[in-house]
Structure formats: structure tokens, C-alpha cells
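Left out: one protein chain. Kept in place: all the others.
And now, chain A:
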Amino acid sequence: MDLDTITSVLQPRRTNDLPAWREGDAWLAGGTWLFSEPQPALARLIDLSGLDWPAAEISDTGLSLSATGTIAALDRLALPRDWVAAPLVGQCCRALLGSFKIWNRATVGGNLCTALPAGPMIALAVALDGTCVILRPGGGERHVPVLDFVLGPQRTALIPGEILRRIDMPAAALQRRTAFRRISLSPGGRSGALLIGTRGRAGGFALTVTAATPRPVQCSFADLPDAAALRAAIEAAIPEGGWYDDVHGAPDWRRHVTGLLAEEIREELAR
């Protein structure tokens, strides 16, 4: 929609040209969230598309995704064969509520920074032990685990003027086996619960719970837990009242289906 309070747009070409932050500024990446809601408090857009950050870099150390890379570009990535977690990428892209047309514009960083409980890029990045690389105003950067980056619905660890540059995921995480489960109130609807399990070659097991909770939750185990231990760990990590409540699922149902899906994941990764 028209953001009619916007009076100016900056289109920096280099990271060094990013302007000093001021009240009423917004970083513009794909715009698929920014332009989907009224933004009466905004006055200036800083368009990041001219920075030409490469969408993704693959190296021995792992996968690095630029915040401005689109979901479509991510879905097209060809990953090394020993990164057996690769199917997770497509599964998480498909979990996006928006269609492939949105993929053409929406960015990985935008999905993280919007910080909706159902943001599938959040689930992907948390499950793969992602780290957010954040550019600080005036130079310098800081690193925050994705798990700690998303604080709650539409709330992140970014302070005004900071910008999410990229998300780094270590090769070790990409070499784990994964299991993906998602449920929503309608077949293609927004996720009510999105769970990812990972299992390392050494046996380590981690369960990432998103969409069912206001922010991502991860339960880690040195080895595969039994059903009761997994249940107990979820209960310990997500207290009563810790389940998300909105039109995409009642909290009691999210809790219930999280238990069901977690057990399915455990069984799948036990095989």
C-alpha cells in the first residue's frame, strides 16, 4: 500500500554510505512486510537493494546468507552434497505464508527482522545454529545467535540504527540430519506450529520449536532422548502461558500439536 508519510528515499550504493539513523527511518529490503501495513510513523526509506550484497556464500566453514537475499534465491541455491540438511531450505521456503510471487521480493533478513512467530527463515536459521551478523551504526559489527535475535512477536535484538547484514550457519550444522513438521489451521495457512529436529553424526539431538511460541525455543540433547524426556524438556522450556495466542491457533492446541509433532520428529530421527 502507499506509505504516504514517506517524504524521502535514500538509495546507498555501498555499505559505507549507509546514512546516520534518525527517527522515522526504515530499512527497505523486499518491502513485502513494510508495504503490507500502514506505517504512519515512518518518514524516510533507506533502500538496501543498491548495496548488491551477494545473496549467499558457500564455503568450507558453512553457509552465509545476506539479509537482502530473496527467498527465491535461497530456494534456488545448490548446496554441497554432504550438507544433508539441505532439504530444510526448501521446506522452510514453502512454509512461508506468501506465494512464490512473494518469494521474488521477500528477503531472508526481512523475515528475521519482522520477527513473526511463524517466520520460517527464523526456524531455519535457529535449527542450523545460525548467527546474526549485525552492523552497528558508525561502523563495527556484533554477532548474536538467531535464537537470541528474535525476542518476541515483531521484536528483535536490533537497536535503532543497527542493520542485519547476514546470517552465518556453520557447516557442522548443515551436515546434520533433519526432520521438519508444520501444522496450520488450513492446509496452506500460516504456521500454527513449525518444528525442526536435527541430529548430528555423533548423536546429538536438537528440537527447534517456532510458530507455537512467541519466539523460537530450542531443546538440545547430547543424545536422542526418549519420548518422556523430550516431553519433559518441552514442558520445562515452554511454561504454561508460554504458548502463542493469535488467530492462527489457540495456545492449548499449539501446545498439544507441538507435543505430537515433536514426537514424530524424534521417531523419524531415531531411525
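Everything below uses one rule, namely that contacts are C-beta pairs under 8 Å (C-beta built on N, C-alpha and C of every residue); 3 or more make two chains touch, one makes a residue touch a chain; residues count from 1.
Going forward, contacts and distances are computed from a predicted model.
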{"item": "Omitted chain, identified by the protein name its UniProt record gives, among \"ABC transporter permease\", \"Carrier domain-containing protein\", \"RNA polymerase subunit sigma\" or \"Xanthine dehydrogenase molybdenum-binding subunit XdhA\"", "value": "\"Xanthine dehydrogenase molybdenum-binding subunit XdhA\""}
{"item": "Hidden-chain contact residue, picked from the options A:139, A:160 or A:188", "value": "A:188"}
{"item": "Missing-chain contacts mapped onto chain A", "value": "1-9, 28, 30-32, 35-38, 40, 42, 45, 47, 49, 94, 97-102, 104-105, 183, 185-190, 192, 246-250, 252-254, 256-257, 260"}
